[in-house]
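Below is the structure I would like to discuss, written out as structure tokens.
A protein chain is absent from this complex, but the other protein chains hold their places.
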Amino acid sequence: MRRRVAVTINGAKYEHEVEPRLLLVHYIRELAGLTGTHVGCDTSNCGACTVDVNGHSVKSCTMFAVQADGAEIMTIEGLAKGTTLHPIQQAFWDEHGLQCGFCTPGMIMAAKQLLERNPNPTEREIRLGLEGNLCRCTGYHNIVKAIQAAAKVMAPGAEAKTPASVS
Amino acid sequence: MIPAAFDYVAPRTLPEAVAELVQRGQEAKVLAGGHSLIPLMKLRLSTPSFLVDIGRINNLNYIREEDGHIAIGALTTHHDIQLSELIRRKLPLLSSAASQIGDPQVRNRGTIGGAAAHADPFGDFPTCLLALEADFIIAGPREERTIPARDFFVDTFTSALEPNEILREIRLVTPPEGSKGTYLKFSRRSQDWAIVAVAAQVSLSGHEVKNVAIGLTGMGSTPLRARAVEQALRGKAGHDDEIRAAAEKAAEGTNPQQDLNGSPD
Partner (left out) sequence: MAVSQMIGASIKRREDPRLVTGTGSYVDDIPQTAVVHMHVVRSTEAHARILSIETGRAREADGVLAVFTGKDLKSEFNAPLPVTVCFVPDKKYPNHYPIAVDKVLYAGEPVAIVLATSRAAAEDAGERIDIRYESLSPVLDIEKAIEKDAPVLHEEIGSNLSFDVKFASGDIEAAFREADVKIKQRLIQQRLIPVAVEGRGVLADYKPFTNKLTVYTSTQIPHFVKVWLAVILGISESNVRVVAPEVGGGFGSKIRVYPEEILTALASRRIGRPVKWIEDRNENVKATHHGRSQIWDVEIAAKKDGTLLGIRPTQWLDLGAYCSQFGTFQVLGVLVAQGAYKMKAFDGRSVGVFTNRTPTDAYRGAGRPEATYLIERVMDLIARETGLDPVEVRRKNFVRAEDQPFTTLLGLTYDSGDYTITLDKALEMVDYKGFRKEQAEKRKQGKYLGIGLATYIEICGLGPAAATQAATGVSLWGMSVVNLHFTGKATVIIGSSPHGQGHETTYAQVASDVLGIPVEDIDVVHGDTAIGPMGMNTYGSRSTALDGNAVHLSAMKVQEKAKKIAAHLLEAAEADVVYENGKAFVKGTPSKSITIQEIAMAAFQTNRIPKGMEGGLEATTFFDPSNFVWPFGAHIAVVEVDADTGATKILRYVAVDDCGTRINPMVVDGQLHGGIAQGIGQALFEEAVYDEAGQLRSGSLTDYLIPAAPDVPSFELAATVTPSPVNPLGTKGIGEAGTIASSVTVINAIVDALAPFGVKDVIMPATPDKIWHLMHRNGGSNR
């Protein structure tokens, strides 16, 4: 009782025969080999597994791979262009929006959806927009700052900023 | 946490889906957005051997106004309801509730049909649909049938749906111009299930409360109507003292349970 699943992840096509019970997150990690998407809980609370499916952020631990058949998926690995970080990734780096980094890919994917839907959010809107993602390290303080910074950079008309290096 | 193995089919039409349910009987379960079912399956608290995924059935995701009512397809997501201009204008109670369910990712996947069929007494939509006196249009092996909200929510996690039936549409009478509604939810954290919540829809005639419907979340084994409060408010001008007196009656006919978040008080 295997089912064929064909998806596009970060622009690349994948096709596999899978058990219907295979969760999308396990498909992404184990069959597509993209381990940036993490699993932090079993109950759809932590958001570490957040990816985009057909333009909507979803928790990939609460979706079967078969449900994603035919979908366009984007994971954290699809955000940077070569070594140029996406403005949200860059802002998380600039503003110290991460510590252990485990929740970060999901947090960034949630932030991406947040800014797509609301390019100029208030602090409260940012916090509510992240309510499905848990972080135990940062107290969210610098995550909020990072998203505010990213919003500025991504705002229409903002100058494309070249990422600075470590030094 | 991996669910027990199951077989799976994703029919393209409602009749095909019903036929699969009829054929599989008790072992089958309907999968819509999956946000109620999949966590239970991962914990192996639910182990269906067959899933009928209705997510690929066309034409079940819509919000439209037709002859005096608003029709919402069962696969319409919380996010789509939250964003719908029509709902915001005509059924703000539903927009308000939609924006408070779970979190953005959950709202992107969760569907109103799934939330209704799950019949969770702590769910947000069931209470709203009860207060709005929704009709549930149900497809099954025989002719389509319609169940009114007061008969739809039977018990905790139990709706009036038969195992071989699928909720197709939710139909709501468009409230009169000037009618107002909102959903007030109290939870420990914003993404949590409600501890209690109140759905209210009020129509005024001049300064007088003409019609009022109040639904309560988390106060019993099903969503409840606060009939005593409604009665106390009807015909009143909505002065503070009148509202306070009415609110005193909120607990009448309820049976809240002790849980980790709160005592019945």
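Think of it as A and B in the order they're written, each chain with its own count starting at 1.
Here is the rule we use: a residue touches a chain if its C-beta (ideal position, glycine included) is under 8 Å from a C-beta of that chain, and two chains touch if they have at least 3 such contacts.
Since the structure is predicted, the reported quantities are computational estimates derived from the model, not experimental observations.
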Interface partners of the hidden chain - shown chains only, full complex considered: A, B
Touching the absent chain when the full complex is considered, from A:12, A:100 or A:158: A:100
Residues of subunit A (touch criterion as defined above) contacting the omitted chain: 19, 21, 29, 34-43, 45-46, 48, 75-77, 79-80, 85, 89, 92-94, 96, 98-105, 108, 123-124, 126-128, 130-131, 133-144, 164-167
Contacts of subunit B with the absent chain, listed as residue ranges: 1-2, 4-5, 43-44, 186, 188-193, 195, 260-263, 265
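In the analysis below, only the chains that are shown with their structure count from here on.
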Gap in Å, rounded to a whole number, between the CA centres of subunit B and subunit A: 29
Partner subunit A, residues of subunit B touching it in the complex: 1-8, 10, 31, 34-35, 38-39, 41-43, 51, 53, 55, 79, 102-106, 108-109, 189-191
Sites on subunit A touched by subunit B in the complex: 1, 3, 19-21, 23, 26, 42-45, 47, 50, 56-59, 61-64, 66-67, 69, 110, 113-114, 128-129, 131-133
